[in-house]
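Attaching a single structure in structure tokens format; questions to follow.
Of the protein chains in this complex, one is absent; all others appear in place.
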Amino acid sequence: MGVILEVKSLTKKYSGLTAVNDFSFEIQKGEFVGLIGPNGAGKTTIFNLISGFEKPNSGKIIFNGINITGMKPYKIVNLGVTRTFQLVRAFKFMTLLDNVKVSCLSKRGKKLAQDYGIDEYASTILASVGLVDKARIPPVILPHGDLRKLQIGKALGTNPQLLLLDEPFSGLSHEEAQGITDLIKKLHDDGVTVFMTGHVLRELMHLVHRVIAMHQGKFITEGPPREVANNKIVLEAYLGRGEKFA
Amino acid sequence: MKSRVKNLNAKIKEFPNYLKDWIKSFKGGLTVFCVIGLFLIPLITTSPYFLGIFMLSMIYAIFSASWDLLAGFVGKVSFGQAIFFGLSGYIVGSLLKFNNYIWWSALIIGITFSVLIGLIIGGITLRLKGPYLALGTMVIGIILQKVFALYQLKPILYGDQGISGIPPLSSSSVVTYYVILILMIISFIIMIKITKINLGTIFRSIRDDETGAEASGINTVKYKIIAFIISSCFAGLAGGLFVMYNRAINPLVFQPLYSFYALVMAALGGIATISGSALGAFIFVFLGEIVRDLADPLFIFSIILILIVRFASEGILRSALERLRDFWDILIGR
Partner (left out) sequence: MIEEFLVFGAAQSAVYALLAMGYSLVYGVGGILNLAHGAYYLLATYIFFWLLPFFVGAFGFILGMILTLIIISLIGMASYLLIIKPLQDHEISVLIGTFALAFFCEQLVSVLFDPRTKSISTIWDANINFFGVQILLHRIILIITALIAVGLVTLFINKSKLGKSIRAVSQDKEAASLMGINVDRILMYTVTISAFLAGLAAVFYCPIDRVAPYMGWVVLTDSIAIVILGGMDSLPGSLVGAFILGYVRMFTNFFIDPVISTIMPVLVIIIILVIRPRGLFGKKEIK
């Protein structure tokens, strides 16, 4: 299949605090991988580092053979890595259609969208996440579940090869989360490699094929969900801090 | 490629219908009415004084719209619009007076210079967060004001008296009036069009969430600079035209206060509307004339400004337009 993402000895320090400590892992093309760890473990920092929003102190990130360490975020997106945010980011005063359209106007997204007509393509994406009837509405009045769908739509517009989803179920009811789960599954079936973090693990553990666990910035273990869920250190990291686990 | 050509052909065929629909719409009808009105003004009066008030309004309209494009649509509030206004003004003024250039070639040079300076200043200041961008641009204005006033630099920069006795565009005020009017219309068509095409969508995404735009694959630095130079281009156009109307220019033109005027006019008409800047500019200039005999205009303006900022975040244009729109609907029987 081939390795799509290689993270080597990634370290990120803030004054006094090491958020990510000598972290290494690999993701194969077409995989569906989860990143778990209690609050503050450093999951979002890893995402920020991979997607270029933060620069590591040391270490390398290689995507499809290209060294993307420290590259500007928009360039990384245009190479094929798109990330979503824990707190949904949307363009508040623009319509949903325009929200997705912006992604379609990226260099990478445009290449694909142009052939269909950018507006049509954006509409199609909105339809695929079930929001096309709200195309002319701005995000401010949407319920949270729809915002999460929008988030995925916006990510789709950039035509990603590797999708980094930061806590895509956060704040969702079980039904809403189910809808997102179906969306993500379909994405993966269509060939997108998915790398997902999660804090509430119920949905995540059933979706992913492999789990990487981290705690306090350090790599703990990785493997199939069942194995990792029973790993002693992982359990301690979660239960020891009184976190919800399964 | 074929689909894009097809698309374009379809759009061209649709244009007459599109135009008809637009005129029938409230905003379109009102705009056409105003534009026709402006064309007719010189038939009503040829007094240089009255034409001058209109000319100043139109010049300020371009100036203010250039600020609105940057601030209202890209979210970058600059307090330095006067920088380009002034630089272009000085260049055009000096080329007209000392080098006998024709007005349009001087104007082109002035605009080109504004764009180049816009590139430099944009490159420096756009990296800074909101208030610092405003501060940085404001400060550059102050420094230009002081530098241009330095008597040591008088030979090249003309000192605190500036340049005066600049030859007009034409000996006839009417001709000057129409040139400015046409340039204003073209400027507004361009600026409004920009907000409606994909470029405008990208601009607005930067305004609403710059990080989000970056995460959507947009090269925000590139587009911010593009916006800045478009803005400086039109501010430069306004500055060049100003000098042809005013026949003089001095270092005070660089004051942050003048940049502020652009803001006030845009705010009066409604920020992020472009067309509102025109209304705001006309109100600003006309009000200034009316008030001039009663009290110190600046003083009145400062009061009005505080009131606007404090109470009207939307601008006068919106609520006035809403009432007019209801009236219009009744008129055409909707």
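We call the chains A and B, going by the order they appear; numbering starts again at 1 in every chain.
Going forward, contacts are C-beta pairs under 8 Å (C-beta built on N, C-alpha and C of every residue); 3 or more make two chains touch, one makes a residue touch a chain.
All values reported here derive from a predicted model rather than from experimental measurement.
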item	value
Among the chains presented, those that the missing one touches	B
Omitted-chain contact residue, chosen from B:180, B:257 or B:279	B:257
Omitted-chain contact residue, chosen from B:19, B:32, B:102 or B:143	B:143
Where the unshown chain meets chain B, residue by residue	77, 79, 124-125, 127-132, 134-136, 139-140, 142-143, 146-147, 150-152, 256-257, 260, 263, 295-296, 298-299, 302-303, 305-306, 309-310, 313
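Note that only the chains that are shown with their structure count from here on.
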item	value
Residue ranges of chain A in contact with chain B within the complex	51, 53, 72-75, 77-78, 82-83, 85, 89-94, 98, 101-103, 105-109, 114-115, 117-118, 154, 157-158
Contact set on chain B toward chain A in their complex	3-4, 7, 198, 201-202, 204-205, 207-209, 211-220
